[in-house]
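Step one of this worksheet: look at the structure below.
Take a look at chain A:
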Amino acid sequence: MSTRYLLRAVAPLGGDAVDVLLADGVIAAIGADASAEAGPDAIEVDGAGLVLLPGLVDLHTHLREPGREDAETVLSGTRAAALGGFTAVHAMANTTPTQDTAGVVEQVWRLGRDAGWVDVRPVGAVSVGLEGEQLAELGAMAGSAARVRVFSDDGKCVHDPVLMRRALEYTKAFDGVVSQHSQEPRLTAGAQMHEGVVSAEIGLAGWPAVAEEAIIARDVLLAEHVGARLHVCHLSTAGSVEIIRWAKSRGIDVTAEVTPHHLMLTDEEARGYDPVFKVNPPLRTAADVEAVRAGLADGTIDIVATDHAPHPREDKDCEWAAAAFGMTGLETALSVVQEAMVDTGRMTWADVARVLSSTPAAIGRVEDQGRPLAVGEPANLTLVDPAARRTVVPEEQGTASANSPFRGRRLPGAVVATFLRGRATVLDGRPQDDPDGSLRAVGREAAL
Partner candidate 1 sequence: MSSGTGAPIDGARPAGTAPSPDATVVLGAAEIGRALTRIAHEILERNKGGADLVLLGIPTRGQPLAQRLAQRLAEVEPGLEAVDLVGSLDVTMHRDDLAQHPTRTIGRTVLPDGGIDGKVVVLVDDVLYSGRTIRAALDALSDLGRPRAVQLAALVDRGHRELPIRADYVGKNLPTSTSERVSVLLAETDGQDAVLISGGAR
Partner candidate 2 sequence: MKHLLSAQDLDRATAIRVLDTAGQMAATQSREIKKLPTLRGRTVVNLFFEDSTRTRISFETAAKRLSADVINFSAKGSSVSKGESLKDTAQTLQAMGADAVVIRHHASGAPHMLAHSGWTDGAVVNAGDGTHQHPTQALLDAYTIRRHLVGDGGRADVTGRDLDGLRVVIVGDVLHSRVARSNVQLLHTLGAQVTLVAPPTLVPVGVEAWPARVSYDLDAVLADEQPDAVMMLRVQRERMSTAGGGFFPSPVEYSRGYGLDGRRLRALADHAIVMHPGPMNRGLEISAEAADSPRAVIVEQVANGVAVRMAVLYMLLAGEQTTNVKVEAA
């Protein structure tokens, strides 16, 4: 019999405090029944003041394995995800070899299963080798053990309109969705940061907003024309929000994601030339940050996805132009959303569950995740302490890489516990392969 957990006085979605019993992988009881049915062996978790959320689901993560294990592995990345409150992550396809065949996606799926921290849903590449020329075997990947439903060339844009059309059409056959990294490559050749007042002054080549917006505009019209679903990765500009709003008003089946860093940071961060702030799409202006916050609050932007992009130190410890693009985010996502949206009164915890759990699960067709907090549902859950405040120390995080743009910031909220089908992956804020924190001193090597 698996361990039972009795969560005492937790607040589901921030509501009234109740007891919740987890047993046999499901939510067994809520309320008075919970303590009654708990039994003597149930582990009690003091949930006073804690918010209970469905386990977070990330639609956009880079686990780097196979190929760049110097930055992250499936093991270290999923462990970091669990610490961040996630119970499922979609692993992007830009690995080496590319996740463009059933064989590779099954390998990644298996690695995730064996690691056991979260459910890993590999994302299938749209084109072979991400080269943007030829459709990859989307059907084979969909039918594989990995059951791929999300397809993306992320890192690169499917810029060829004909290839994009074909991909949108083809995925209809197995209820798949194309997740587009919207970046017109010719308009952004050599680009380093957002094109605007800051880039002009500090002499870094600009990445204009129109390079994102023009692709989104094209893609929503294509999706409408062929009657397919479309998902837009890491939307970052005010103009993009408006295009999505317009598309939805026309009934186009499009969903969009925003990253935590785009909810909080602007291009002003680049003035110090610290490449930890170099990311694709780049950090934009304050007006863009406000627009995506408003878009997330009113539902135009459907979800938050981390775009967790770990990089080894030598790829960031150099001059800006030579540095890699990307920021880590699995362990700071929830806190950033809390600071930007909940603590400012623009969203409730129920909204957080919607944008970080149930909607991403729906988009990815992950049936057993993002479920309601009700008796009988799978116990994929996260317990958060909203009153906690922590300073971000990247070296102490679970991720193998230290490129967090939030280094040194005090952020609100702390994940106290994460449950994957009723099994605690994180308890008391600590990963369950290191329950007393004794391995923390050894560092992240313990996780690898």
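One rule holds in what follows: a residue touches a chain if its C-beta (ideal position, glycine included) is under 8 Å from a C-beta of that chain, and two chains touch if they have at least 3 such contacts; residues count from 1.
Keep in mind how these were chosen: all candidates are chains of the complex that A comes from, given by their letters.
What you are looking at is a predicted structure, and each value in this text was computed from that prediction instead of being measured.
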TODO: Quickly now, which of 1 or 2 touches chain A in the complex? Give its number.
DONE: 2
Task: Residue numbers on chain A that touch candidate 2, as the complex places them - done: 186, 189, 195-206, 208, 272-273, 314, 317-323
